[in-house]
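Removed from the display is one protein chain of the complex; every other protein chain stays in position.
To keep things simple, chains are lettered A and B as they appear, and every chain counts its residues starting from 1.
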Amino acid sequence: MAEATPDQVKVVDFAVREHRSLWGDAWRRLISNRTAQLGMFIVLSMMLSTILAHYFWEYDPKSDLDYSLKLKAPTLIPNEDVPSVHIMGTDKLGRDIFRRVVHGGWNSIRVGFVSVGISLLIGGLLGLLAGFYESVPISSLERYLFKGLVGVLLGLIPAWIADQYSMVILFTGVGLLSAYADLHWQEKSWRPWLIILLGTLSGALPALLTSPYTALFTGFLGFLIGIMLSRRLGGKLISDTTMRSMDIILAFPSYLLAIAIVAFLGPGLEKGMIAIGVVGIPVFARLVRSAVMSVIQKEYILAANAVGEGHGRIMFRHIMPNILSPVIVQSTMALAGAILSAAALGFLGLGAIPPEPEWGSMLGDSYKYLSSGAWWAVIFPGVAIMLIVLGFNLLGDGLRDALDPKLKV
Amino acid sequence: MEQPLLEINDLRVTFHTDDGTVHAVNGVSYSIDKGEVLGVVGESGCGKSVHALSIMRLIPIPPGKIEGGEVLFYGKDLLKLSLDDLRHVRGGQIAMVFQDPMTSLNPAYTVGYQIIEALTLHKRLDQNQARERSAELLSLVGIPEAKRRLDDYPHQFSGGMRQRAMIAMALSCEPSLLIADEPTTALDVTIQAQIVDLVKRLQSNYGMAVMWITHDLGVVAELAHKINVMYAGYIVERGHARDIFKRTRHPYTLGLLGSLPRLDEAPGTRLLSIPGLPPDLVDLPKGCPFVARCNYITDICLESMPPLESAGDNDHLVACWHWSAIAEGVAK
Partner (left out) sequence: MSAESDVLVKVQNLTKYFPIHKGILTQRHVGDVKAVDDVSFEIFRGETLGLVGETGCGKTTVGRTILRLYEPTSGHVFFEGSDLMSLNESGMRSFRKRMQMIFQDPYASLNPRMTVGSIIAAPLDVHGVPDGKGKNERIEELLDMVGLNPEFVNRYPHEFSGGQRQRIGIARALAVNPDLIICDEPISSLDVSIQAQVVNLLEDLQQQLGLTYLFIAHDLSMVRHISDRMAVMYLGKIMELADRNEIYLRPLHPYTQALMSAVPVPDPDVVENRHRVILEGDLPSPSNPPVGCNFNTRCPFVKDICLQEEPQYVELQPGHWVACHFADQNL
């Protein structure tokens, strides 16, 4: 067989599958999924109606009051008793429930998005850092950045107590110095002690301008911060610190923690958002961390390292898109949860401040009248909550099916 | 002539997926005699595993579907058997060994428990007898201190030992046919040599038939009497091992042999690779499935699939319109 086949470098070339991205694939599966269709329909129609109402249907809750129409049953045809149409009836102050349900949706959905945004952003970032540095060594620049940032953030606490914001600069300096010490680490060295001393001094000295007692207290805080900064920064330390703090948050029953935070911050829709957002952080931190840790084992991350790509590029170009699927599913589910929590806070009178319409507080206002037969004042806001939660959950289920690569044939 | 052990006639298997119907096995016919070792060779997606799983109806249905054909085992059609009767055949008269020894043993139970379970399922043995027999089987497949190792969990076994344990389990009911689906692909060469040696020894001692499915022509050269070469769901060449290697008649088999470097080759030898890719099983070409990669094509190849016909003597079958031209080429 001397006459060998001339080897064609130009192979007969065809792509094995038709051209579409994984996201496109997922989208096609999503829109052909019945559950997801239903969920999407509920969510989109409810969101659209409240958004349109917010911008195009004026409503001033402060002036909306008509005792003559107090607790009227749903009326579709105006009569002498009820001269206007109220398809969902009126509440104890004679306000149209339909109108308040539609406008209340704006608040509920806003709470949902903002609080999930808070949990996702903070939790996701913490999870990303914790998962990433558990398997990748920290570079020198990152070390300065981390320790400096820790100095700033922790320094803010004594600075706020003593009302001496110059302290923050000092603590940042200590942080950067400790990063330098990290890079030139020696076993059994006096350097950690120096950092603890500097931390104590940065806490104590500026506070003397306020009062000696404050200086004593902030000096102690500075000592603690010094101890933290004197530890050598490693991936394990970052991960352990973050995940143990997450465990602490998770140790509280979530509603109780949200109520406690609102009690600390004071009532109000915005405070409610922050409270619900904080409670949701650990879920995202854990999810993202485990997703990052599984993606980082993949050979394409190794390939990116071999090419010489930097940590930032690896994190945001390679890891992020590949952990997005579970995060999207979890966010959708968390939206349902957040709306439910917001309603619970509202029901307890800790959410929106009356007379702002909000589904939970509408329930809380009206359940007393259930015994006197005014079912409509409770049913309609309740149904609204149920529908939007159901909608988001169905959508989340559909997304999970669409994004789960295991179902791909 | 004696009735063959297993006779497959025109077996067709498809899978229904989102992208269309995958034609995995497209009319496969052959037979295995008692005590024969048959090597089934082909690349991934050629239907070699699917057709073997279909023999015992082990493919997932749906998406899979056995479209037609018959599988006669001792003259009984396995495709028409009730599931209860089929269960007696599975593991009892036909046993299987799979590719991945890491996942084919259940990690939650000891190795001994799993062999004993296989034994008591098909044979009337009490616990003590079954344990005795299991230890015997383990030492038969070359696991030292077999009695003690019965109580080990799979993770305490190395890959090669797990595959031995799987073979012990398959042998437990003295099957008349052992189907080994890429049993050494996941193993190292030195371990592979051990396993091949073991199966050869067991086969000649017990006289069972073996169907050895692999992508590695080298391994079948070691132990197979007859070889089926599969491509795109068809058998393209079938014959005695020596004929396949020495009197190759199909261009695909030629290409496969040319793709393998030989340990004793001269420096500077270039591999004769087969250009291109295997065809899309959803959208098979009208004629011969190998046309896109073949050097011998003429118009007829594009028009119709060549039948599997005799290429001379000695049960040598080939599905190519130009096998005689190739025969001359090989003879040169």
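By definition in this document, a contact is a pair of C-beta atoms (placed from the backbone, for glycine too) under 8 Å apart; a residue touches a chain by one contact, two chains touch by 3 or more.
The structure presented is a predicted model; accordingly, all values stated were derived computationally and were not measured.
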Residue, one of B:Q3, B:N106, B:S158 or B:S204, that touches the chain absent here: B:S158
Listed residues B:E265, B:D283 or B:E309, member touching the removed chain: B:E265
Selected from B:P154, B:P175, B:G255 or B:P289 as touching the chain missing from the view: B:G255
Interface residues of chain A (partner: the chain not displayed): 7-11, 13, 15-23, 137, 139-140, 298-300, 302-310, 313, 317-318, 321-322
Interface with the undisplayed chain - residues on chain B: 43-44, 158-161, 188-194, 196-197, 215-219, 221-222, 241-242, 245-246, 255-265, 267, 269-275, 277-278
